[in-house]
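Below are the structure tokens for one structure; questions will follow.
Note that one protein chain is taken out, while the other chains of the complex remain in position.
Chain naming follows the written order as A and B, and within any one chain the residues start at number 1.
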Amino acid sequence: MNILSQILANVIISWSMIFLVGISFLLIFSTARFFHFGHASVITVGAYICYYFIKIIHFPAPISILMGIVVAAVLGYGLELIIFKRMRLNGASSLTLLLASIGGYIVIQNIISLFFGDQIVVLNDSILFSSISIVGSKITAMQLLLIGLAILFLLSKIYLIDKTKLGLALRAVSDNPELASISGIDEDKIMFVAFFLSSILGGIAGIVRAFDIGMTPTTGLDMLLSGVVAVVIGGNGATIGVAVASILLASFQQFASWQFGEMWKDSITFAVLLAYLLLRPQGIYIKSIRKTEV
Amino acid sequence: MEYLIHILIMIFIYSILSVSLNLVSGYAGLISMAHSAFYGIGAYISAIMAFKYQSPFLINFVSAVSLCSLFGALVGIPSLRIRDDYFVIATVAFQIIIFNILNNWVSLTNGPMGISVIQMPIIFGVKLSSHLEFLILIGTLSACIYWISYRVVCSPFGRVLKAIREDEVFALAAGKNIAIFKVLIFVISSGMAGAAGVMYSYYISFIDPTSFTVMESIFIITIVIIGGAGKLFGSVAGAIILVLIPEILRFIGIPSTIEANIRQIIYGGMLVAFIIWRPKGLFGDYIFYS
Partner (left out) sequence: MNSYLMSIVLEIQGVVKNFNGLKALDDFSCSVQYGEILGLIGPNGAGKTTLFNIISGFLDPDFGTILFKGKDIINMSTHQIVNIGISRTFQNLRLIYQISALENVLLSFKRQPGEQLRNVFFNWKHSLKQEKENREEASLLINEVGLANKLNDPTESLSYGQQKLLSLVCCFAAKSELVLLDEPVAGIAPEMTEKILKIIQKLPTQGTTVIMIEHNIDAIMQVCDRIIFMDAGTKVSEGAPEAVKNDPRVIHAYID
């Protein structure tokens, strides 16, 4: 086994997951304009529902996966309908939305813990689990699937979704919400699309994770945090930005794991984030000052 | 009776934590998820010193509070460059990094295995001999911290904090050097959290990193919000209520296996409910702007 190509493979696998989760987070962040930590629970729920169907009531895998995605999507949009929409109509700031989403996360994560316990659950399927050797590195079929999904989504987002009317509408709302609504774009519909699509992606990410390494009630938060870092570093919110940032982050993470041990991976992720926030040239701080530039 | 003393001690500890967080988040408007990191740093510094050097309580206390205050500046300074939501994320980052250090730097902190600090505090040669005496000690400390906080928020300094939380441009136009205010309030707030950590380490007599996670930070900010941001008394009320909830659960017979989860669900549910329907909390006067 070639160390270098294994590391490269790990980076690509890691990139795929960070990118998928990052984009799912970005869909909500760019339209609803707040850090939706509750999304972590949507990722986790997708995985656990799939687990429930496969392992507890023994449904076939395709249906279970579908159920996981559907429930995640329903939950994700449900959070918007029940919590965020009314807060938005009352003029809630992004800080209060963030706090509410944290509350939502805690409730849902603990419900999962109640029903399934805190130990790790893994979905294995002998076909998907077998590893293949590619250029001296070991990759499982599941991981290949993940990479494929990520690339597929990256391409379809850039060449398909962004070019459709819907994609343009999403970007319009993200750029300038007031102008978008004056132009006749229905905010409710956009939020529905954003939350629904985001939750579908999140659910998929969670399910893949459960098949690949396994899942605990708090794994969704770990996954989300990496995605959030990629989105923040990715800068202006475009898909490409997140893709590139995810590569950087995945590289840092793998390097850190290799040199310092797996346990420092989180610290490296956040150290990278802090370095970026502190060192970037334009400084988001000036936002409030811009209001005087009339 | 021991049980009552235990509850009161925990209420005092969380009052210190929530009052100090209220200074930074409620009065200065800087939501911080790093508070439990300072709580942990204070606890660990005092525990490590007691364990490794057998140094007396007062030395440990002063060292822990001083170092926490210094770390507080480390978080306060970035608040000058990073705004609102991104600042919250930055504090989460700081919190998780500190947790990882406490958990992974085994040679310093003993990692997940924790540190035992078996003795009771000895102050000026007098050794505390019961939990009741400890209660008096922490009650006094808590009162002092409350008094200091009260002085700060009622002063012109506190008034400037309230201006900063709502409109920094106004504060600048009034000639206030915002940077100094932000850094100083972080220094004070984190020092106080460190003090709570010291007391916690002596009381529980065994500490490990799991007491100082990001969930703990979220718990403390929940107390502040439910009690009311911008009113010190609210933080005390919030601490009393949220510390009592698990005791009530135990009282009505919820089995201990699911008690932790039920407790968290209640906390999370209360957080969401208050944010939606009563964002000012029970006694507060401030809703978080962006």
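Assume a residue touches a chain if its C-beta (ideal position, glycine included) is under 8 Å from a C-beta of that chain, and two chains touch if they have at least 3 such contacts.
Everything quoted here is computed from the prediction, not taken from an experiment.
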From B:Leu70, B:Leu172 or B:Leu282, the answer for touching the chain not displayed is B:Leu172
Which candidate, B:Lys52, B:Lys127, B:Arg159 or B:Arg250, sits in contact with the chain we can't see? B:Arg159
Identify the residues of chain B touching the omitted chain, counting contacts across the whole complex. 148, 151-152, 155-157, 159-160, 162-163, 166-167, 169-178, 184, 188, 285-286
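Heads up, the rule we're going with is that only the chains that are shown with their structure count from here on.
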Using mean C-alpha positions as chain centres, tell me how far chain A is from chain B in Å, no decimals. 30
Within their complex, chain A touches chain B through residues 34-35, 83, 86-87, 92-96, 98-100, 102-107, 109-111, 113-114, 225, 228, 232, 261, 263-264, 266-267, 270-271, 273-274, 277-278, 283-285, 287-289, 291-292
Would you tell me which residues of chain B are touching chain A in their complex? 31, 78, 80-86, 88-90, 92-94, 96-97, 100-101, 103-104, 167-169, 215, 218, 221-222, 225, 258, 261-262, 264-265, 267-272, 275-276, 279, 287-290
